[in-house]
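The complex appears here without one of its protein chains, the remainder shown in place.
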Amino acid sequence: MTTPLMNQLGVVKRNIVRAERATVDLLGTLGSATVHEAMGRVGLLKPYMRPIWSGAQVSGSAVTLLLHPGDNWMMHVVAEQIQPGDIVVAAISAECTDGYFGDLLATSFMARGAHALVIDAGVRDVRILKEMGFPVWSKCISAKGTIKATLGSVNIPVLCAGALVNPGDVIVADDDGVAVVPVADAARVAQVAQQREGLEEEKRAKLAAGVLGLDMYAMRGPLEQAGLRYID
Amino acid sequence: MTTPLMNQLGVVKRNIVRAERATVDLLGTLGSATVHEAMGRVGLLKPYMRPIWSGAQVSGSAVTLLLHPGDNWMMHVVAEQIQPGDIVVAAISAECTDGYFGDLLATSFMARGAHALVIDAGVRDVRILKEMGFPVWSKCISAKGTIKATLGSVNIPVLCAGALVNPGDVIVADDDGVAVVPVADAARVAQVAQQREGLEEEKRAKLAAGVLGLDMYAMRGPLEQAGLRYID
Amino acid sequence: MTTPLMNQLGVVKRNIVRAERATVDLLGTLGSATVHEAMGRVGLLKPYMRPIWSGAQVSGSAVTLLLHPGDNWMMHVVAEQIQPGDIVVAAISAECTDGYFGDLLATSFMARGAHALVIDAGVRDVRILKEMGFPVWSKCISAKGTIKATLGSVNIPVLCAGALVNPGDVIVADDDGVAVVPVADAARVAQVAQQREGLEEEKRAKLAAGVLGLDMYAMRGPLEQAGLRYID
Amino acid sequence: MTTPLMNQLGVVKRNIVRAERATVDLLGTLGSATVHEAMGRVGLLKPYMRPIWSGAQVSGSAVTLLLHPGDNWMMHVVAEQIQPGDIVVAAISAECTDGYFGDLLATSFMARGAHALVIDAGVRDVRILKEMGFPVWSKCISAKGTIKATLGSVNIPVLCAGALVNPGDVIVADDDGVAVVPVADAARVAQVAQQREGLEEEKRAKLAAGVLGLDMYAMRGPLEQAGLRYID
Amino acid sequence: MTTPLMNQLGVVKRNIVRAERATVDLLGTLGSATVHEAMGRVGLLKPYMRPIWSGAQVSGSAVTLLLHPGDNWMMHVVAEQIQPGDIVVAAISAECTDGYFGDLLATSFMARGAHALVIDAGVRDVRILKEMGFPVWSKCISAKGTIKATLGSVNIPVLCAGALVNPGDVIVADDDGVAVVPVADAARVAQVAQQREGLEEEKRAKLAAGVLGLDMYAMRGPLEQAGLRYID
Partner (left out) sequence: MTTPLMNQLGVVKRNIVRAERATVDLLGTLGSATVHEAMGRVGLLKPYMRPIWSGAQVSGSAVTLLLHPGDNWMMHVVAEQIQPGDIVVAAISAECTDGYFGDLLATSFMARGAHALVIDAGVRDVRILKEMGFPVWSKCISAKGTIKATLGSVNIPVLCAGALVNPGDVIVADDDGVAVVPVADAARVAQVAQQREGLEEEKRAKLAAGVLGLDMYAMRGPLEQAGLRYID
């Protein structure tokens, strides 16, 4: 488990293990909240990661990227490693709000089949990105440009917005946030999440009809036992 | 005034005094900015409280809720106390960004006639909440789920986003933020706010015609007296 | 360069030098990101400055304004100094989140021909401002009102959101942020930015066709020289 | 409970009910953590409130103060209401970081017998305040001065750093933070807190001798029941 | 590398691999800045992690701990796993500022031989902890207590303040921050760091004698080549 991270600067790993496409797609339809619940309430990036435009719900295999502050050189390196259905997950080696990514790179990523970008920094050209329909989850939006001078790495484990992302992990992102599912767990999580989702329809109908969660979930007893008192 | 707050954990107060519906509705049409001005520029929640979707303008009687970090058990308890036209105001006993509320609870709240939720924490399923037309003002959006293990209280005074909210207070919320009007002041505040609003139409027409506020409000004299100097 | 700022409280400078309209308009069509790149990656306000509604892209000559916390008296003074095509840039002498500006002032600013407001504080009536089509870039949104008691200044150099803005500077604002171009540099920056923009169309077409930036920019050599290693 | 706060601007309440001196002193010796535990884990100001110098542990009766941003006029009004053993608790009607209080006011407060100042804003002259031995808990330190132009109020209920403070409430402050005990609860809380404290000595001795909390608190059973697994 | 984190809730791993004591001690004498440089400028926790008292410089083997918001039950579980020279590294599953740790737990940790605590949340009793000489690096200080109701895990990989910490990793902490060295790299990093340190003495003497870094590091040529211009 103690991979010497220090040896991995300036490295591009070409072959990574991805989850099966059907699993990835299924996780995407279930959404970040349901998927993270199915994992036992873990696996979420911090909530400061927000979509630059609302309404997108996507999934894909993580192609990871470690960048340095103010330097987006490796964005062009990662583009070559993208396979259709991938999501690029970019971490920065120190806090940075610069705009690492704009419409030209998005054009290239889309041409490679990328589903989205997740980046713990800023992006720009956001009006055009929305028109192009390319979804991005980022820490901020900034017109500030970057240079191309320093090496980072592609497809090493990265820490992005408080979560560990290994190359190939399944990313599920929507308006609620971004979830990460380890490849080894993807199939099982998808199954659990789907079961969870299946139960929700019936509950929704009951609640809409006026049934209270107190009764539907049989909570009155446990609440009384915990000491809940009603007063007038 | 020194209500021993420490005695009020695990309590649900069923009967609360609400303002008259006509007053509540009138305050809602006037909006948070006008209402808070009519109160003497007080009564606002902090500006970090934002709508999860824009364009809604609502009012209602506060049904208050005190929750603990990461625990939304009392959301189901509060649902039963909602009357048509109420707004649930949820405070957390410590800072938390978890997603306490999603589409299932919103279905239940809507079935009870709730007008909105105001919560000093996170919510999720925000795309669906928007489709359902259920308005929420929150500190953040987060897919992170909660557990159901700890008692809180319903309809006790709570501190929510820097404001004291008593059960029954009138809540006015729109894209500008959230205002709280004590029940005892609601009628008077509505009257003052309405007068204030009435004067704005005429002003707006004058300003649109090119009249300067400097002249319309007769500010040139006071400004000169205060020492304002014009230079070229 | 050491203008004694301390002498400039309570001052309104009436005559300021503006850039040529054609230059200002051209910079506006190029957008904040391209303009700031053409200046050598300087001249941006901090990224916490966000549009209150998305999709607007404007430019104009800066009419600057120094306000005090919680006091918007000078908003009416600045209105008189607005010429068609100007953008008011408002700095506050200390951190403040109050709502300094609403629909009445926007009506007056629009009647004077203002293109936008940039303010390092809060604004309100944002739903109406959007309906009116008046763009604002601000630090936050807040229903909190202000008083009219203290003098500030108009058309002095101000520090707004981390940038120095002199009266007459060209402001370029869009969904990516806000850029400031000194009057003396406006023509040259417009020229450089336009050239830069011209080159982008061709690049976009190539990238859309699947050409990699690695090849288009001839980066493979420099990357190898910098030590980039590919592994499997 | 719905005191019309809007009627209370520009008011100084002279007579307030204070807790008994012995109770106040006892709470002070117990410290903020123990006192807040004895209240049921409520009653703390937010943790951003920090002492300007470390090592002080004080208690006193709250003399409350509502100030406006950038205006410390009422600091002189409140001075007259201080009785020996009081602690001034200052709230601001909007977020502000200015330095409201320095060595001159501290000299006056000390002459009146004040034990400390708690302020949800900034203070200055902090090196001298430390030399004088006057403790302050504040949001920040700032050299920025204030004006004297606007009325606030003295001895009304205030919201300070996320807590409701009524005049006369007992304030307990130390390096861990600031706790507020309602007058009506002071005697009982002191009793509970003292009992709690009494039990700690024995526990400390056991733990120092190497006894584990697991055994001292008999946690092994409940942990196993909750599903804790040990692996090698 | 894709350890299914979801399987590891409620788990205590008893046997972990620690680095050699001599290596751990040597890294401690070198300090966090030198150690992180020797690793290639990686391996630091975010700078918001600060010592609760200044002047301590320690190292130790990480015993890791995953806690839930507002719940410190596992603090007692981890105590049993501490061996002399260890440092407990506590991560929380969601953002929390509560005071998880005070003088009683510190007494227990010291009895077990712990060198320090690193926690991505709050601690309390800080004045006493300083008197006891027990060092803590934390996100904040808070008197707010926690409950004992939910299982976490001990000695699983954790993400603490933006860094991945595996059980057994070497922790180096001082007034500059906290560095993490993977066990597998500890010996080599110590060697590199020591060499680096050895060179500094000579440099320091030269610089103190007035030699400029420009000359000592032969920077004038590269700077000129990069285009640096001197003007008068």
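Quick notes on this one:
Labels A, B, C, D and E are assigned to the chains in the order they are written; within every chain, residues are numbered from 1.
Heads up, the rule we're going with is that a contact is a pair of C-beta atoms (placed from the backbone, for glycine too) under 8 Å apart; a residue touches a chain by one contact, two chains touch by 3 or more.
Bear in mind that the values here come from a model prediction, so they are computed numbers and not experimental data.
Interface note: of A:V24, A:C96 or A:V192, the residue touching the hidden chain in the full complex is A:C96. Counting over the whole complex, chain C has residues 1-6, 9, 39-43, 46, 93, 95, 157, 159, 162-164, 166, 168-169, 182-185, 189 touching the chain that is not drawn. Remark: the residues of chain A touching the chain excluded from display are 68-70, 94-98, 144, 147, 149-150.
Taking the whole complex into account, chain E touches the unshown chain at residues 31-33, 36-37, 41, 44, 47, 50, 54-55, 57, 174-177, 179, 200, 203-204, 207-210, 212-214, 217, 219, 223, 226-232.
FYI, only the chains that are shown with their structure count from here on.
Chain E has its Cα centroid 32 Å from the Cα centroid of chain D.
Along chain E, residues 95, 97, 144, 150 each make contact with two or more other chains. Which chains touch which is summed up as A-B, A-C, A-E, B-C, B-D, B-E, C-D, D-E.
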